[in-house]
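For reference, the structure I am asking about is given below.
All protein chains but one are shown at their positions in the complex.
A and B label the chains in the order they appear, each numbered from 1.
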Amino acid sequence: MAKLNTVARTGNEAMAEAMRQINPDVVAAYPITPATEIVQIFAGYVADGVVDTEFVAVESEHSAMSACIGAAAAGGRVMTGTSSQGLALMAEMLYIAAGLRLPIVLADVNRALSSPINIHCDHSDTMMVKDAGWVQIFSENAQEAYDNMVQAVRIAEMSKLPVVVTTDGFIISHGMEKIEILDDAEVKKFVGLYKPENYLLNFDRPITIGALDLQDYYFEHKRQQIEAMRKSKPVILDVAGDYKNLSGRSYGLFEKYKLDDADCAIVAMGSTAGTTKVVVDGLREKGLKAGLLKPRVFRPFPAEEIADALKDVKAIAVMDRSDSMNANDGPVSLEVKAALYDKGLNKTIINYVYGLGGREIRLDEIEGVYKNLFDSIKGKKFDKVNYLGVRE
Amino acid sequence: MATKNKEKKPGWKELPEGDLIIGGGTAKEFKTGDWRSQRPVLIPEKCISCLTCWIYCPDSAVVVKDGKMAGFDYDHCKGCGICAHECPVKGKAIKMISEKEAKSGKA
Partner (left out) sequence: MANLKDLAKGKELFSGGHRACAGCGAAIIARQVIMAAGPNTVVANATGCLEVVSTIFPYTAWEVPFVHSAFENAGATISGVEALYKSWVRQGKYNKKVNFIAFGGDGGTYDIGLQSLSGALERGHNILYVCYNNEAYMNTGCQRSGATPKGADTTTAPVGKVKKGKEQYRKDLTGIIVAHKIPYVAQSIVGNWRDLTGKVEKALSMEGPKFINVFQPCRLGWAYEPELTCEMGRMAADTCAWPLYEVVNGQYKITYKPKEKKPVAEWLKLQGRFRHLFKPENKPLLDDIQAAIDKNWEELLKKEV
């Protein structure tokens, strides 16, 4: 295991630190609250000459991703960061980056989508682009944000897919934590050199990237992309394995917290998982078998593995920090339900849409969710979808 | 379509990964010559090899060898007539004839 340095960092600072150590060839970015600091801090590194990165201060998020695509197609290691409306504005380009199979890493600080305009945390922004073809990794806290950024580079380059690493806006992005970071040299060694086989600056082997596909080729290219996403699952686990050797910290497709013998479980992503762990500990002290499943990788969705982890749980609450506007449930709940259905597991699943637009989620509210789950085991019925924390 | 490709097209496992064409100028394999309804014909004794036809051909279908006008690439020529129109020689060193005439003449 390598040497670890204990430092105080907010989520944004942790991500910027990781980017500094990764030292990408190009960062093209545009400011948006609450992600702005990541690129601002990084611009400071550029100004001090501590990175080799060419920083392109583009004039919109759409151009940010366009420039990232140009730089990645040219052969470079490329990173950027944004939130909410910025992610929405570059949505077209996110699909394109994935279709062109470019290993761009994007730090998304989760913030609600307008309208109404709101600068606070919810997951609607990354949920909007869940089908864009990007690997999506959710971070619970600043430590995970740092670790995920470092791992994302290798995941992206080995899968030939772009990767988004999220943190919860303001809650994590601006929250100060004690984290452990690696030495610069260790990160440099871990990410290694990026040597693409095909790139624009190779005049010995000129390429055309971004050609028009008629009906006779589009489906084949998309099928390749689907396969690459499927194969990114073992890649994510491999990279996590190597990262554990380096840092001592374990990562997988999801985290199980006191889940193995749990009667009731909450499925929650991001910072709410951290809050839920506190509640779980409290309930366990009272002798109640509560547990938590925290998805880390939302795309590719580890359906079989999650269904397997939940198979003995009697009642499940899935927490969604975004809504799909009258889809059957919220987006995470849809995935979990389908995963369980495929395994022939018929369980009580209650969906809680919560925390929209930065609405706080409190310990007592999560306790209330567990109370409902334990009551449901005893036969009490609950609505399929509930809105937790909204004023009626 | 110019080339009715009877061979089976590659499957997703055979194609290079991504929307990627490796190598330049693969369009040369696509024969746009059958779009024509007329074709240019060179009158060599009038041609001064000024290469005006060559520089203005949209389809790179004028063949130049050692700085001299050497004819047309009929695999790709679309018969637009720019070469004949631009030819500066009095009386023109290029004339356009219909495909029908061209094919019957060569029968």
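Note that in this section a residue touches a chain if its C-beta (ideal position, glycine included) is under 8 Å from a C-beta of that chain, and two chains touch if they have at least 3 such contacts.
Keep in mind it's a predicted model, so treat the numbers as computed, not measured.
K.L.:
Based on the whole complex, identify which of A:68, A:290 or A:385 touches the chain you can't see.
P.N.:
A:68
K.L.:
Tell me which of A:60, A:114, A:250 or A:328 is the one touching the absent chain.
P.N.:
A:60
K.L.:
Given the contact definition stated above, which residue among A:14, A:100, A:280 or A:366 touches the chain not shown here?
P.N.:
Touching the chain that is not displayed is residue A:100.
K.L.:
If the hidden chain were put back, which residues of subunit A would touch it?
P.N.:
Residues of subunit A in contact with the hidden chain: 25-26, 28, 52-54, 56-60, 62-64, 66-76, 78, 92-93, 96, 100, 200-203, 206-214, 217.
K.L.:
In the full complex, which residues of subunit B touch the absent chain?
P.N.:
Here the touching residues of subunit B are 19, 21, 24-32, 35-36, 50-52, 54-61, 64, 67, 73, 75-82, 84-86, 96.
Convention: only the chains that are shown with their structure count from here on.
K.L.:
So, what's the distance in Å between the C-alpha centres of subunit B and subunit A?
P.N.:
52
K.L.:
For the complex, give me every residue of subunit A touching subunit B.
P.N.:
99-101, 160, 198, 205-211, 213, 216-217, 219-221, 223-224, 227-228
K.L.:
Note which residues of subunit B are touching subunit A in the complex, please.
P.N.:
Subunit B reaches subunit A through residues 9-12, 15-24.
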